[in-house]
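Got a structure for you, questions after.
Only one protein chain is missing; all other protein chains are in place.
Chain nomenclature is as follows: A, B and C, assigned in order of appearance, with residue numbering initiated at 1 for each chain independently.
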Amino acid sequence: MMEKLQLKIRMNEEIAPKIYKIIFLATEIVKKAKAGQFINLYCNKGELLLPRPISICEVNKKTGEITLVYAVVGKGTEIISTMKSGDTIEAIGPLGNGFSVDEEVKQHLIIAGGIGVPPMVELVKFLKGNITVYLGFRCNPILVETIKQYGATVYVATEDGSVGIKGNVMDLINQHNPVAEMIYSCGPKPMLKAVAEWSEKLKIPAQLSLEERMACGIGACLVCTCKTKKEQDWENKRVCKDGPVFWRDEVIWHD
Amino acid sequence: MMEKLQLKIRMNEEIAPKIYKIIFLATEIVKKAKAGQFINLYCNKGELLLPRPISICEVNKKTGEITLVYAVVGKGTEIISTMKSGDTIEAIGPLGNGFSVDEEVKQHLIIAGGIGVPPMVELVKFLKGNITVYLGFRCNPILVETIKQYGATVYVATEDGSVGIKGNVMDLINQHNPVAEMIYSCGPKPMLKAVAEWSEKLKIPAQLSLEERMACGIGACLVCTCKTKKEQDWENKRVCKDGPVFWRDEVIWHD
Amino acid sequence: MTKVNMKVNISGVELKNPVMTASGTFGSGIEYGEFVDLNRLGAVVVKGIANTSWKGNASPRVAETFGGMLNSVGLQNPGVDEFIQKDIPFLRKYDTKIIVNIAGKTVEEYCEVVKKLATADIDLLELNISCPNVKEGGVSFGTDAKMVEYVTKQVKRVSKQPLIVKLTPNVTDIVEIAKGAEAGGADGLSLINTLLGMAIDIHKRKPVLANVVGGLSGPAIKPVAIRMVYQVAKAVGLPIIGMGGIMTGEDAIEFIQAGATGVAVGTANFINPTATMDVLEGIGKYMNQYGVEKISDIRGIIA
Partner (left out) sequence: MTKVNMKVNISGVELKNPVMTASGTFGSGIEYGEFVDLNRLGAVVVKGIANTSWKGNASPRVAETFGGMLNSVGLQNPGVDEFIQKDIPFLRKYDTKIIVNIAGKTVEEYCEVVKKLATADIDLLELNISCPNVKEGGVSFGTDAKMVEYVTKQVKRVSKQPLIVKLTPNVTDIVEIAKGAEAGGADGLSLINTLLGMAIDIHKRKPVLANVVGGLSGPAIKPVAIRMVYQVAKAVGLPIIGMGGIMTGEDAIEFIQAGATGVAVGTANFINPTATMDVLEGIGKYMNQYGVEKISDIRGIIA
């Protein structure tokens, strides 16, 4: 059984313009959480009904704490950003499937952009072997040091060229021509699509974490679908329950 | 011009079961406020749109503070009751007409019941001469000492007989057979109706403070009406703007 | 903030900006004049006016609901004569357009009000066809396209100012109703009026409203209003005044992108007495942010 949890906030701080890091005590979630899964945060503001899905950035099995990193983009995240250490936030989770980690794979390539970077932190912790990470940002990079700290080699691209190369993750890829046995990616749709095309050409298996507007977050309402292949045909799968992580081969791109 | 004010709460305390006293700094309101007027408090909770009208209990011209006393009866007052000293509450006011005070009158009779008692505190301060006050409550009397302190003679009735006589304000009246040149009354409708009948029989002029569900609170929307006499006919007057205080002779009782 | 051009033209009348007040929520402007500078409004739409004074319904006339409210004022008004005498001179002191909302229980009553307003110093007429048609068993005029066409045509024949017809959303097909108004000669449309709703006090075991049912307004109904404005704008060529739950400039922009020429602020006034000004400023902010030079550049931009 699962329940709606009341989580005590330990920290909620702006780590870059409009980007917040929130830490709360969530032993029930920490026990089960996997990289690539997400949790539903409730805004607790009358007129905003739906929960906000936010990826798990880091779990700390020892302290029972969980870290999320979120961008303030609208009313819900705005409200969450005003919550203070000591306040309680309602949540359910962990939700979704998460990344699958294959112990045999030794050469990992992570490609993430913007607010798609946070889930990669927890992932890096669980990968064994060589980990190369390409991160793209509009301007202010986040979590670069954290990811390096877990032993990955990190390259950064920014659109304004303020940090790393000027450009996006595809420019990094074209520059480095990386080799890899497995790709993990999360970020804006155009980036994921480019990663999918590139990895397909190179025949490297890729796991892509998708985003879609949600209601229930647990697979019951069918509002969060993504087109996927099915034999000769296609079907709509649920991003919240069958995803958010999909194999590149499954996904049919549309807009 | 008036504006929506952001008022700093100085105190918000439970003074009797489910009855709160709130004090805030409101120099703009204090300057203009009169006994019997009310202010509109906004709950600042998304789905609760309408302001809550609450009578002015006391104004302090020196400190610029205003005191209200309110009962927690629903969602809005519930939320207001959770606000703390230092928090800000939105409000407009003062609204409505208030009691008219005639300097010639020397024998005043105040009859109030339950949550109709608070506006009488500020009134007592402005009356000159003899002031007799009858207060009725279900069980826990409020503001009795405060009113006494301003020089009025106060009698209390409680339905459970725990304080004062067992009964209601009409029982007090029947017991005391008071004389008066002017009556001021506020409380539940059945009480106001009884006061109206009694005062009419004795031909004592009476000012009755009515309550009605409101939206704008300033006279624009016409949802808060009360039936009043008009020559051979009747008309609907606005409790918020033409009232809340009406002369007994104006009011047509209905339910 | 650079100055943006907010002028809009509604049925031949130029408004300095698209922001108006929704009928019945702003009295005749006097009360809210304490909070806002009426000169800054595109237009003041006054409360519904009938041929004679109406007493309206019994109290309580209001119920708060989740994100909205119900009202059952029942079109209380002092009658057109008193309105002409008292309210027009007050409003004319301000540099804003005057739109008079018209109530009636029969086609004849509507026409009588309009005739009396023919020589009055007002800019536009807004015909409220949500009123119950007493000759047809109390069913609202606005629920039948043929009836809408008929009443519009009759009123149009006696009206001197351009005629906007205000539609009720309590219909199966709003487009058909809008076309009825167009066929009747309407110069513009207002939508939406309130949705019919009800609330029960479960403790007292009776309806909250003395009138049992009432009109639902406020942000709760905005999605229905946007949908109807969008559908009607696609199907009918008339200028539209959009309303229903507008609280902010962003809400107003949503209506404009759906196809509205003007926007009216109703229930939001009760929640925030300067709502009209906030909406006006919010529109300006959006136009500045996106470099929108004139409102018509984004009007009905949704495919």
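The rule is simple: a residue touches a chain if its C-beta (ideal position, glycine included) is under 8 Å from a C-beta of that chain, and two chains touch if they have at least 3 such contacts.
All values reported here derive from a predicted model rather than from experimental measurement.
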item: Residue in contact with the excluded chain [from C:Gly42, C:Pro219 or C:Gly284]; value: C:Pro219
item: Which residue of A:Ile92, A:Ile111 or A:Val144 touches the chain not shown here; value: A:Ile92
item: Those residues of chain C which, in the complete complex, touch the missing chain; value: 63, 65-68, 70, 143, 170-173, 195-200, 202, 205-207, 212-213, 216, 219-224, 226-227, 230, 245, 250, 253-254, 257-258, 286, 298, 301-303
item: Interface with the unshown chain - residue positions in chain A; value: 1-4, 42, 46-51, 92, 212-226, 234-236, 241, 254
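As a working rule, only the chains that are shown with their structure count from here on.
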item: Label of the chain whose CA centroid is most distant from the centroid of chain A; value: B
item: Mean-CA-position distance for chain B and chain A (Å); value: 56
item: Chain B-chain C separation of Cα centroids, rounded to whole Å; value: 35
item: Rounded Å distance between chain A and chain C, as computed from the means of their C-alpha atoms; value: 46
item: Overlap residues in chain A, where contacts from two or more other chains coincide; value: 46-47
item: Touching two or more other chains - residues of chain C; value: 66-67, 219
